[in-house]
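Here's a structure for you.
Moving on, here comes subunit A:
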Amino acid sequence: MSETILNVEGLTVDIPLGSGTLHAVRGIDFALKRGETLCIVGESGSGKSLTSLAVMGLLGKRIQVGAAKLEFEGRDLRSLTPRQMQALRGDRMAMIFQEPMTSLNPAYTIGDQLCEALQLHRRVSKAEAMAQAADLLGKVGITAAESRLQQYPHQLSGGLRQRVMIAMALMCEPDLIIADEPTTALDVTIQAQILRLLADLKREMNLALILVTHDLGVVARIADKVAVMYAGEIVESGTAKAIFDAPSHPYTRGLLDCIPVPGKTKPGEPLGSIPGIVPSLVGDVAGCAFRSRCALANDACSETIPKRTASGEHMYRCVHETLISEVA
Partner candidate 1 sequence: ANKSDDTLHTAFSKELESVDFYFQSAREGTIFARQVWDGLVYRDQTTGDYVGNLASSWKWVDETTLEFKLREGVKFHNGEEFDADDVVFTVNYVVNPDNHVTVPGNVNWMKGAEKVDKYTVRITTNGPFPAALEYLSGLVAIYPNDYYAEVGPSGMALKPVGTGPYRVESVEPGKHFVLKKFDGYYGGPKGQPSIGTIDIRTIPDINTQLAELFSGGIDMIWNVPADQAEQLAAMDQFTVANESTMRIGYITMDAAGRGGEGPFAKKEVRQAIGYAIDRQAIVENLLKGSSKVVNSACFPSQFGCEQDVETYSYDPAKAKALLAEAGYPDGLTVDFYAYRNRPYAEAMMAYLADVGIKANLNYLKYSALRDMQKKGSAGFGFLTWGSNSINDVSAITSQFFKFGDQDFARDEEVKTWLDTGDKSVDDKVRKENYSKALKKIAEEAYWIPLFSYNSNYVFSKDVAFTPTPDEIVRFFDMSWK
Partner candidate 2 sequence: MLAFALKRLGLAVLVTFTVSVISFSLLHLSGDPAAAIAGENATAADIAAINRQFGFDRPLTVQYTDWLWKALHGDFGESYYFKMPVADLISDRLSITMLLGVCSISFALLTAVPLGVAAAVRPNSLIDRTALFLSVAGQAMPSFWFGLIMIVVFSIKFRLLPPSGSETWRHFIMPTVVLGYYAMPAIMRLTRAGMLEVLNADYIRTARAKGAGAGRVLFKHALRNAIVPVVSLSAVQMGFMLGGSIVVEAIFALHGAGYLAWESISRHDLPTVQALILIFSCFYILFTLLSDLANAWLDPRIRVG
């Protein structure tokens, strides 16, 4: 239970652009144990997807990934050859994407695509693979699995496709699943079902789960640990309870104020808001990226920002120490 599956330190992702280098992910750390759910939350463009793709080794050659430490089950991913990495992908670590509509190959049946995931890594016959696929489809709540295997993606609804994606990720019984906004494109009712399914499966199979999302509601309900990303950095991280009960970074606090919460926010009352937009990360970036939108910003914010500990594992990056009470 306490075995650390993934350990990331100082992960950076740099994208060379015509006008300079985009420092899309700027030195982030996180670690994950078996059976844990880590939620990475942040606004659009904050680098969540790049982080997960970097871990999977799915970023193109053009994009530079750097890390002080990038360990998966004790193996240093940085030293693996592309072929070794390929053997790991889909087998020990699997990924689920945001768009169930476009994430399945329209030219092949569900069955073919599920089997492929298994046959790429295990010497099994097609029939065995099919059996496994049918079994897993049942597990993710798809009835009449046998006939579904013969169908093509376009014949399924979004919710079903996302279940297929989950089943595909589970084909080799991986240790880590990274789900990049798996429910964003789905209806609320389906979203709840899928999240529930993921949570159940994680528990059942004792997986490590990284869930990328921008929905704080989702985070609160499912996460063990939370990492709040802003402009390529983790500005605050900790257990879900700590983050939601005592948000310490001005950005996290801002975010929580923004969302109307039934029962809590009064209908008609103005919501909190964060003015401005995310700054460009092209070229050298110094200081706190949030300071252009932060009500508390001062000169110190353009200096190096210290990493502070609020309590236990709860960390945040800010020049201000425990502002919580003052600002409120």
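Candidate entries met the following condition: all candidates are chains of the complex that A comes from, given by their letters.
Heads up, the rule we're going with is that a residue touches a chain if its C-beta (ideal position, glycine included) is under 8 Å from a C-beta of that chain, and two chains touch if they have at least 3 such contacts; residues count from 1.
Nothing here was measured: the structure is a model prediction, and the numbers come from that model.
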Ask   = Here subunit A stands alone, and the other chains of its complex are listed as 1 or 2; which of them touches it?
value = 2
Remark   = As the complex stands, subunit A meets candidate 2 at residues 56, 58, 83, 86-91, 94-95, 97, 99, 102-107, 109, 116-117, 120-121, 152, 154-155, 165, 168
